[in-house]
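Complex shown without one protein chain; remaining protein chains in place.
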Amino acid sequence: MLTVGALGAVAISATVWPFVDTLNPARDTLAAATTEVDLAPVAVGQRLTVARRGKPVFIDHRTPAEITAAQNVDPSQLRDPEADSARVKKPEWLVIVGVCTHLGCIPLGQKTGDDRGTYGGWFCPCHGSVYDTSGRIRQGPAPLNLAVPPYEFTGITTIKIG
Amino acid sequence: MMPIFTARLLLAAAALIGLLLLAPMLSEAQETPPLPHQQWSFDGVFGTYDKAAMQRGFQVYKQICSACHPVKHLYFRDLQALGYTPDQVEAIAASDQCTDGPNDQGQMYQRPCRPSDPIPGPFPNDQAARAANGGALPPDLSMIVKAREGGPDYVYGILNGFKPAPAGFQVAPGKYYNEYFPGHQIAMPPPLSQGAVTFADGTQATVPQMAHDVATFLAWASEPMLDVRHRIGVRVFLFLIVGVGIFYAAKRKIWAPVH
Partner (left out) sequence: MADARPGIGTRIVRWIDYRLPFMATMEHELYEYPTPRNLSYWWNFGSLAGIMLVIMIVTGIFLAMQYTPSALLAFDSVERIMRDVNYGWLVRYAHANGASMFFAIVYIHIFRGLYYGSYKAPRELLWMLGVIILVLMIATAFMGYVLPWGQMSYWAATVITSLFSAIPVVGQGIVTFLWGGFTVGDPTLHRFYALHYLLPFVILFVVLLHLIALHRFGSNNPLGIDLKGPQDSLPFHPYYTVKDFFGLSVFLLIYAFFVFYDPNLFTNADNYIPANPMQTPNHIVPEWYLLPYYAILRSITFSLIGIPAKLLGVISAFGSLFLLFIVPWLDTSPVRSSRFRPIYKWVFWLLVIDVLALGWVGANPPQGIVVTVGQIATAYYYIHFLILLPLLGKIERPRPLPTSIAAAVLSSKTKVTAPAVSMDKP
């Protein structure tokens, strides 16, 4: 009886799994994940948005003031404690995924004239999350800092994301 | 029993209406003034599009707006609804160049447009449009009236809303002050000026006149089936009102012995 039950369980899960797995990201969705970006035209203080996997990646050429502001924060005071140095490869370039960690909206702050929130970083219009110049969550409902995508410098002013 | 019940229902309804009235006061924190409401020929139950205004509006679009803005969902054949004859539509289409192909050599080529073609936009893609407009993307106008709160009043408001910025208001380079644009900084330079087009029917081409005509044209572009919708709606209403009367009488008659 137990054997029959075990066989049945195996048969059912082996049959159900292929159907469930069709809903997971397909191979073509998983592919095509690296993006090369030339940073040379981005002036100090300018922000650039590039697309990766259908999501915006924010690249911020930070001003010295913004870098100091980001570094002069005691990480233990933050909701998602992370030092600025752990979030950048070169202090003047901040590369983050521009998707609010609350419910997935795109924060404002990339365009001139956008509301950047009280910490001069990014401000999410959906539910009012405020991020600082290191993309760390400072106010509002979002639980985590803006994610840092995997990237590397392939030259002095070129990066490869993904 | 029923009257008390109804009274409480009215109370709840009043509370709802109160909340709805309160809502805009709280949400409109930014200081964009309310859009002035214009008289539109297509307002109301019997409203229809004014064909003469649409033709003038199309002329304004063609000579001014189309330099930057596409009307992605319009075809030349649709223009018959403006009152043009099939021959006129063919002539309008032929005055534009459309991309066709690939031909036998595998090349795309240009040819005069036909009525069955979509009206070509000013730029091949959004990137080209941004590059030519300082990073700003001129939106598609064939949906603009439905895609903005206020509809035709919004279009009219924006076209008439260019003003010198108030003292102390910093306008970013490449932007223009517009009273009715959210945030007041619009990337579009004031497009209309007195006499910018010459109307064939002799109408004075003032800025409010052109704005009103082009808003009428664009309202049609967003909702071309409004005329027929209004016409059918009236018939459906008459039919249903008769139906309500008949069923009410039948209900009264059948229930009479029970009450």
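Each chain gets a letter, A and B, in the order it is written, and its residues are counted from 1.
Everything below uses one rule, namely that contacts are C-beta pairs under 8 Å (C-beta built on N, C-alpha and C of every residue); 3 or more make two chains touch, one makes a residue touch a chain.
Because the structure is a prediction, the values reported are computed rather than measured.
J.: Sort by label and list the shown chains the missing chain touches.
T.: The chain that is not shown is in contact with A, B.
J.: Which one, B:Ala52, B:Met143, B:Ala187 or B:Val207, makes contact with the chain that was left out?
T.: Answering carefully, the residue with contact to the hidden chain is B:Met143.
J.: Specify the residue from the set A:Pro18, A:Pro41 or A:Gly54 that touches the hidden chain.
T.: Going through A:Pro18, A:Pro41 or A:Gly54 one by one, A:Gly54 is the residue touching the chain not shown.
J.: Where does chain A touch the missing chain, residue by residue?
T.: Residues touching the hidden chain, for chain A, are 23-26, 29, 49, 51, 53-56, 102-106, 124-128, 141, 143.
J.: Which residue numbers on chain B touch the omitted chain?
T.: Residues touching the hidden chain, for chain B, are 1-2, 8, 11-12, 15-16, 19-20, 22-23, 26-27, 29, 45, 73, 78, 139, 143, 146-149, 151, 182, 222-225, 229-230, 232-233, 236-237, 240-241, 243-244, 247-248, 250-251, 254-255, 257-259.
As a convention for this text, only the chains that are shown with their structure count from here on.
J.: How far is the middle of chain A from the middle of chain B, if each middle is the mean of its Cα atoms, in Å?
T.: Computed from C-alpha means, the inter-chain centre distance equals 38 Å.
J.: Which bits of chain A are touching chain B when the two form their complex?
T.: Chain A reaches chain B through residues 112-113.
J.: Which part of chain B faces chain A closely enough to touch in the complex?
T.: 172, 175, 183, 185
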